[in-house]
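A single protein chain has been omitted from the complex, and every remaining protein chain is retained in its original position.
Here is chain A:
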Amino acid sequence: MIKITDLEKYYKTEELQTIALNKLSFDVKKGEFVAIMGPSGCGKSTLLNILGMLDDSDGGSFIFNGEEVIHYNERKRANIRKHNIGFVFQSFNLIDQLTVFENVELPLIYTGVKKAERKKKVHEVLEKMQIMHRRKHFPQQLSGGQQQRVAVARAVVNNPKLILADEPTGNLDSSNGNEVMDLLTELNKQGTTIIMVTHSEHDAKFSHRIIRMLDGQKVIENSLI
């Protein structure tokens, strides 16, 4: 599903240039659950942003579903993103002014799904995430675990082929964290490819494969299955 080759990314300030990704290469197959680990600043989040087509790379190749996407403009990338990729963030990133229902509904609006259909899909996913009873609440009225469940619901409502999770349990206590990991595992079992950045060895054990990074490079790869 994903094949990156010699991917490069630099950050430049006035005085120095930092290498975030240094000729990084790996692939992810359809239906895989991959965890990316490494110390702070090793380039994990940068990688995830490029995979999510939120950021550009400075070199290399990125093939998504057999398509080279590295030189696509913003409009094209937004289009691929909204139909194929769901995001789960450490800080949930829900829109404060929208209710749970409206937050989850948002990706469907952008993909042009009809209203009745949207309602059905949102209800389904909220049921699945066991957050239906909170659908009229605003994010600030929910606990962290509930917020992350909403965020996951939002990420999957469009049935994305790929979920990119950036430390999804980072802001949660262990029981809420486990709940979210169970959710992701379940989604993966149903066929969704998941790439997760994490600091937690515990969380990483839920995946099929761990890619460990240091200074923008892959240093080791452990298969867990």
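The rule is short, and it goes like this: a contact is a pair of C-beta atoms (placed from the backbone, for glycine too) under 8 Å apart; a residue touches a chain by one contact, two chains touch by 3 or more; residues count from 1.
The criterion applied here is as follows: contacts and distances are computed from a predicted model.
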Omitted chain (choose from "ABC transporter permease", "Deoxyribose-phosphate aldolase", "Molybdopterin oxidoreductase" or "Cytochrome c oxidase subunit 2A") - UniProt protein name: "ABC transporter permease"
Among A:49, A:148 or A:176, residue touching the chain not depicted: A:49
Option touching the unshown chain, where A:1, A:69, A:106 or A:214 are the choices: A:106
Omitted-chain contact residue, chosen from A:5, A:93 or A:217: A:93
In chain A, positions touching the absent partner: 45, 49, 52, 54-55, 74-75, 78-79, 81-83, 87, 89, 91, 93-98, 102, 105-107, 109-111, 154
